[in-house]
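A single protein chain has been removed from this complex, and every other one stays in its place.
And then chain A:
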Amino acid sequence: MSGGMQTLPPTQAPSSVEYGGDEISALVLDPGCAWTRAGFAGEDTPKCVIPSSYGAIGGKEDSKPELVFGDNGINAIRPGMEIKNPMSDGIVADWDVAPQLWRHALTSRLASNLSEHPLLMTEPAWNPPKNREKTMEIAFEDFDVPAFYLAKSAVCASFASGKATCLLIDIGASNVSVTPIHDGFVLRKGVTRTPLGGDFLSNQIRTYLASINVPISAHYQILSKTAVDVGKPAEAVLRQFAPGQEPTASYKTYQEERVLTQFKECAAQVWNGPGPLPPATTPGAADQSFNFGGGRTFEFPDGYNLVFGSERFRITEGIFTPRNMLTHPDIPHPDPETTMGIGSIMASALKDVDIELKGQILNNVLVTGGASLLMGLTDRVNSELGVAFPGPRLRITATGNPVERKYAGWLGGSILASLGSFHQLWVSRKEYDEHGPGIVEKRCK
């Protein structure tokens, strides 16, 4: 290194083994709440994407349960299998299980020996220091990796879109987060989140379906189905279970979740603004409060199908106007009065940013995350930003490619770890042995 950087020696001498280039490919792991994404550095998409949910079978007082990871395992019908998830609000909640899940993602299809591959992991910008140290500890002590790096998933996603400075809006399963980034560094005070992600949306759909007494069927329950007219009772042959052989309630919920994701993909839509979705006209009568452009048919796995009209918008409005979220006494939901909508968290994320930088950031708004694929979502984000920041020129970028939306953080990590120059950033085993897990704070900013 030379020029202006000459006066700034690297914090550590580059480790003797070069991990960049093609010699040994690094592994990249992006652990989300819904999905755990793993693959080789330098590739465009993660080769192994498994649910973050897992199955737990058996396990009494004295024996540990058998854990099942991956799509095939957890979707199989097994009596007594509970479906659980080690993540919460984007960070690890169960440190016993998360490392096993990660190991499964890394070794089931990618690498047989983790001690041969440097590992880059992504983390949310709100990951607490204790978790960061713990993650590094797992990498070195449990996985025995030769080198490790922990990168902010928002920064990776921003880089992958060619932005050093941006406002990254990530709508994942557990929350919506807004991260202001300046020259590749997170502006920490501005990181804001609200629990209105894909899981919230699922519960909004559940709430609506409960209000019209439509049960959600799941694929595993159906042996065969017959086409029926709109709104007519389903004619399906249901799978029968011998007493004691039924799947657990958590399994059923997880299977319903897959149907709800389909509902989000093809039926749900976001009101484009400006302002909140107008309230429904007369209850019971056809909703004519706004032009929702005709209905959409959604067919449940048992063949029951219904045309959804203005409700397609009502179930998503809570993300922007929490006060108007749908509620049901038996379905959990955040507090409608105190929860901030996307517009408010965007405004709050930028309130301490100086005016010049704010202009730059608003000119580079990025939208990622699986639930950001909701129809009409980016238009509404645009309109809400326009209300919050009437002055500056707004420019919102959201790739039309669903794969890139879901894997933006992973992809950024993948390229970063594959850069020839990146070998200087890896924390080596030797450095870890010398300094302990506290080195994560110094090296992985």
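Quick notes on this one:
Assume a residue touches a chain if its C-beta (ideal position, glycine included) is under 8 Å from a C-beta of that chain, and two chains touch if they have at least 3 such contacts; residues count from 1.
Here, contacts and distances are computed from a predicted model.
Name of the non-displayed chain as stated in its UniProt record, restricted to "Rab geranylgeranyltransferase", "Aspartoacylase", "Cofilin" or "DNA-directed RNA polymerase III subunit RPC6": "Cofilin".
Residue-wise, the contact with the chain that is not shown comes from A:I415, picked out of A:I57, A:A280, A:A347 or A:I415. The chain not shown here is touched by just one of A:H117, A:K163, A:K225 or A:R429, and that residue is A:K163.
Check A:N175, A:N364 or A:N382 against the missing chain and you find that the one touching it is A:N364. Contact residues of chain A toward the unshown chain are 1-6, 8, 10, 44, 155, 158-165, 183-185, 356, 360, 363-364, 395, 397, 411-412, 415-416, 419-425.
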